[in-house]
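With one protein chain held back, the other chains of the complex are shown just where they sit.
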Amino acid sequence: MDKVLSVGEAIERFVPDGAGLVAVGGMHLQNNPMALVREMVRQYRHVTRLLTSPCGALNADLLVAAGLVEQIATSYVGFEHLGLAPAFRRAVEAGVLRVLECDEAYITHGLSAGAGGLPFVALPAGLEFADVWKANTESYCLVTDPFTGRKVLAGAPLAPDVALLHAAAADAAGNAVLAGAHFVDRSMALAAKTVVLQVERVVPTDQLSRQAVGTTIPGFLVQAVVEAPGGCHPTASHGHYRVDEAHLRRYLSLAASADGALSYLEEFVRGVTEQDYLRSVQAGASVGGEL
Amino acid sequence: MDKVLSVGEAIERFVPDGAGLVAVGGMHLQNNPMALVREMVRQYRHVTRLLTSPCGALNADLLVAAGLVEQIATSYVGFEHLGLAPAFRRAVEAGVLRVLECDEAYITHGLSAGAGGLPFVALPAGLEFADVWKANTESYCLVTDPFTGRKVLAGAPLAPDVALLHAAAADAAGNAVLAGAHFVDRSMALAAKTVVLQVERVVPTDQLSRQAVGTTIPGFLVQAVVEAPGGCHPTASHGHYRVDEAHLRRYLSLAASADGALSYLEEFVRGVTEQDYLRSVQAGASVGGEL
Amino acid sequence: MNGGAATPPSGWATGELMAVELARQLRNDDVAVMGTASAIPQVACGLARATHSPDLWFVAGGACGVNPHLAPTVASCCDEELLRSDTVLPLGDVVLLEGRGDVFTVFFAGGLQIDAYGNCNLVAVGDWARPALRGPGTVGLPFLSRVGRVLIYSLSHNPRTFVERVDFLGGPGFLDGPGSWVEAGLPGGGPAAVVTPLCTMDFDQATLRMRLRSVHPGVDVAQVVEATGFELVMPDQVTQTAAPTSEELAVVRRLDSSGVLKGR
Partner (left out) sequence: MNGGAATPPSGWATGELMAVELARQLRNDDVAVMGTASAIPQVACGLARATHSPDLWFVAGGACGVNPHLAPTVASCCDEELLRSDTVLPLGDVVLLEGRGDVFTVFFAGGLQIDAYGNCNLVAVGDWARPALRGPGTVGLPFLSRVGRVLIYSLSHNPRTFVERVDFLGGPGFLDGPGSWVEAGLPGGGPAAVVTPLCTMDFDQATLRMRLRSVHPGVDVAQVVEATGFELVMPDQVTQTAAPTSEELAVVRRLDSSGVLKGR
């Protein structure tokens, strides 16, 4: 049961153009599955609805910059201390990207609901005082707590059709181990119908950390494994390399205009293979690290 | 902020007689916090409502045998391949122990709801075809899924007043690390108002495993730490020692009658200190192991 | 518990035969899950992986090792040995996935009572409020409504275990039969097979009642009928369960080197 594919094959076989709900893993400037995201751009894979972790970054902005995202379900897209997300901001302000406004609690618990077949998730009292649910009546509504009679907020389950995720390592059967922080990546894997993993390296099964409960993704949830050392660049890969802030600043500066964004895409994504990209940015030079 | 107490002090200070909802950690024959449970028996601490993990064993049966439990919320009390739980069985058949019949999904997700301040948890469609909820209308009821209009099962949050838990090690501030399988012990810690931990050893903070996301309990959730090497005996302590089946069989044989149960309690619990107990059963002889 | 068991006519224990017979119900694309005291289904899955279904996945619920190495097989489903496995999940995640419904294709089940429609009861015999026999509880059996195929196994085969109707429905089988089953629209596929010390059964497509499929070596049909507290559907031809092959037994004994299935 060898699930190891090239990045091109993995996207071609497992992410249809116009896929329904596509989740991208990683959070803020860490563990973004950029090799998979770049390949989505190369293959012009449109996404009907993109779901980020509580905090999306380049994983979302690059797909938006490429014009591939129709709707986005998120509670944050930005670059933290480096600034706002240029393509996301431009697309929303221009009215060409529909936002399904979410908050962190809903994304986190909604993914659990998706993983668990829970029909919906009832959210803590008080969250309804934020305007979020009023802006997103598709994902949220009010429900009466049957135990107290109080009106509380309910969220619909989040069950991605596809999750694009990064892990430190996996075996050929798709058993994967996460390094560092996990964010909601494991939840996305549990909730998604199809999981495409990029990893720093493919390893034999017996090298996976077995007893660390909760640090792994079992292979029966995974459809494809892509060996992509350096593949989170320019974001960080926990256990392997830090964020490349200089490259991110270059992206932010270019993507500040629509034309600039296109030239970034041409220079760093569409015009180059993943191997060439990594060589050009010298990513993965320090790849190694322990699981 | 030194939270290390003797087992006697910990129960005396943090578990009032007649406590509302008391959760006992561990599952089946593993990681039962028996040092704490035995001390509950020694101090005649009555429990209004005892909550087990999805599968309780000696942790519940001993408290029932001692006549300390008024109600029990559980989805299983038994000794697996060794047989039924004698005291639990006798008390329920005699009508002196009220059972809040639960299933594994409700205990697991209900604890998450307790930890998360979720007003209730909506359970997967289909679970309502089991009779469980009809036997426990206090914990379960039907609710209309606001997104589909379908009737589904809802469970009330499980937020223990006290959780009695075992961990492999903790520092004096209550930061704890779990070894082996975690069952729902971390969920109990997250959901409980007061957490009393027994550990194989108290260690300096810098010996705790820091980067293993999800294997720890942070000290701000913990009120008391009891160093109790061998304290899971006769159940197993993952990472430290195996189950003592001979002793469990002896318990099962004695506790098959009410009188026998009392003589077990006298010989192994009330009549002896924890130190004497461990010496008499030679538990903890092999205690050591790595975190 | 083994009151109704056949004396093994040759060199295998009842538990070993049952593991072999359960393994034959498994497929290469299965993802199986099991719970309490599940040494038999664990060995069944290990055997399937070692023979006809190398890509089968199984999760030993409790400890939640994924494809535990069973070196050796252990009696408690929460034993630390089960963490010697390809990966390990937290219990909470396994419970989530049981609810998701489209992940696990096989769920091993059992009970103090098992009825003609494959409903299981591990809670109480008699009136729930004041039971004649209080069982341990239902654990994850309500999830039977959501999985692909339910494989039921029981070390007891007698009229107290195999009853017309469970006193407490803890694990949904085909409920009250065809009408109720269709109306319920459960996401799962329902019970697929039942393996006991005497025989292997499945379910009649029309009535959804339990049907005898094969009697184990050394057992005759009359014994099964007598040991069953309801009227079994009888096929035109009752076959004999194939004895474990020497290859099957060799694998079983490699996995169960300490003899848990032999009751050691």
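A, B and C are the chain letters, set down in written order, and residue numbers restart from 1 in every chain.
Please note the rule applied: a residue touches a chain if its C-beta (ideal position, glycine included) is under 8 Å from a C-beta of that chain, and two chains touch if they have at least 3 such contacts.
Keep in mind the model is a prediction, meaning the values are calculated, not measured.
The undisplayed chain touches these shown chains across the complete complex, A, B.
Checked against the hidden chain, the listed residues B:Thr48, B:Thr137, B:Thr205 or B:Thr273 yield one contact partner: B:Thr205. Residue in contact with the omitted chain (choice from A:Ala23, A:Val37, A:Leu50 or A:Leu123): A:Leu123.
Per the touch definition above, the residue from B:Arg42, B:Arg89 or B:Arg186 contacting the chain not shown is B:Arg186. Against the chain not displayed here, chain A makes contact via residues 27-30, 54-55, 74-78, 80-81, 84-85, 88-89, 92-93, 95, 101-105, 108-109, 112, 123-127, 129-132, 135, 180-184, 187, 214, 236, 238-239, 242-243. Although one chain is not displayed, chain B still touches it through residues 1, 112, 114-118, 171, 173, 175, 177, 186, 190-191, 193, 205, 208, 210-214, 216-221.
Methods note: only the chains that are shown with their structure count from here on.
Each chain's centre was taken as the mean of its CA atoms, and the one lying most distant from chain B is A.
Distance from the chain A centre to the chain C centre is 39 Å, each centre being the mean of its Cα atoms.
Under the contact definition stated at the top, the residues of chain A that touch 2 or more other chains are 112, 116-118, 211-214.
For chain C, residues touching at least two other chains, in rising order: 64, 83, 88, 90, 95, 99-101, 146.
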